[in-house]
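Quick one: the structure is below, and I'll ask about it shortly.
Take a look at chain A:
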Amino acid sequence: MRSHRFAWAIIGILAVAGSACSSSSTSTTGSKSPVVVGISLSLTGDFSDSGKTEQQGYQLWQSVQNAKGGMLGRQIQLKIVDDASSPDTAVSNYQNLITRDKVDLVFGPFSTLLTAPSALVAARYGYAFPDPADGAPKTLNEHLQNFFLMQPAGPLDTGLTWTRYILSLPADQRPKSVAYISLDDPFLVPAVALDRTAFTAAGIKNVYDNIYPTENVQMTPLVAAIAAAQPDMVVAGTMEADSFDMVKAMVTEKFNPKYLFFMNGASDSANFPTNVGKQNIEGIFSALGWYPEEKTPGNAEFVAEYIKKYGGDASQISADTAEAYTIGQVITEVVEKVGAIDNAKIIQQLHSSYWPSIQGSLAWDADGKPVGTLLLVEWIGGKLEVVYPATDATHAPVVPKPNWP
Partner candidate 1 sequence: MTAMLEVRGVTKSFGGVVAVDHCTFSVAAGSLTGLIGPNGSGKTTLFNVITGYLPSDSGEIRLDGRLIRKPDPTWLYRQGVARTFQNARIFPELTLRENLALAIPAGWRMLLNIAISRADRERIDEALEIFGLSPLADHRAGELSYGQSRLLEFATTLMGRPRLVLLDEPTAGVNPIMIEILENHIRRLHETGVTVLLVEHRLEILMRLCETVIVLDQGALIAEGPPERVRRDPKVLDAYLGA
Partner candidate 2 sequence: MHLLIYGCILGILLGGVYGLMASGLALVWGIMRVLNIAQAVCVILGSYLAFTAFTVLHVDPMLAVLPISVVMFVFGVGIYYAFLRPIRRDRESLSILVTYAIAIGIEGALGLIYTTSLQHTGTSYATQSFEVGGFQIPTVELYAFLISVAILGLLALMLQRTRLGRALRAATQNPTAARLLGVDIDRVSAVGFGIGISTAAAAGAVYGMIYSFNPNSHYDLIGILLAIVVLGGFGSMRGAIVAALILGVIASVVFIYWPLWANLSFFGVVVVVLLFRPQGLWGVPNWATQ
């Protein structure tokens, strides 16, 4: 009886699903039970490297905070699940975490591509959604009350630090022409667009403007095309490895713009010099929100604990790790202030004032976009120095860029 066999198979599947369901709904809520935090991370797949660095940040916060007595006197327990870099799985994971495991809090995943759909799920169930990285403008445009990007500045501000610096220069010292080149990416393209608007308004001539794809990029011809336009300044909306390739192509092409700014990648103090060669980093600008020596609340402790737990030195700490740690740090403060795990009150609190963190004081607008600014950094003497704004500067900027060795 083939038909009945098949029907039994279906019933079997349903039964398994049902038993799994009933076994999970036995979570207790005693006063000394741990605070469970649900997180979906990309531990496999395309985004897994960043996913893992974030995981380090979350876990570091957990151990540091538990050593201090946890949250509201309860130990913190992380429930980290893998989304294999897929939005379907990320959505399912947050659903599972919230509705099946009934976790107390949820923290965000890595990558914008997973953030937007996941934040919508959290919003549906009224959970606060602090997110470590990548709040793309479109996510912010959803006007989600529960979404908070845990960085000092909005993602589009990456380039604005650079425009503020250039426009602070006397008109005769400013570059005369500019080339824009950007990775085809959810927030780099609009970030470069903001720079373009500002520089065009200031009368700096736009001599080259292009976007390149995320894969299979041959930088040499691209750089040759930029060099042919002979700009004084290059604004590069780069992500990570593409900035390394671009620097190398510039060396190969013997193209040395007077002002060279990379949005990301060049600020990676661990990988940038090793990838492009220590001799080729001098005078390159970038932006960042956090650095190991920063004098911010808890930062020294964070760096010390990191080295204790994972080894290495401070320059190897990824910004992703710091951002993930920030979430734990801020949420702990908020929960202690509220005095209960109440997501509605947490959301309200986060919106209402500044919160101290290792990345400085954080605050958000109604869409969850941070209202602070980033730091402009430059490679000077083989070291990453903060050069702007002047209040935070560790070194005066060096311009124009010295030629390639």
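Everything below uses one rule, namely that a residue touches a chain if its C-beta (ideal position, glycine included) is under 8 Å from a C-beta of that chain, and two chains touch if they have at least 3 such contacts; residues count from 1.
Behind the choice of candidates: all candidates are chains of the complex that A comes from, given by their letters.
Computed from a predicted structure; not experimentally measured.
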Complex member in contact with chain A (any copy), out of 1 or 2: 2
Interface residues, chain A side, partner candidate 2 - complex: 44-46, 48-49, 52, 184, 210-213, 215-218, 220-222, 224-225, 228, 240-242, 244-245, 248, 251-254, 275, 277, 280
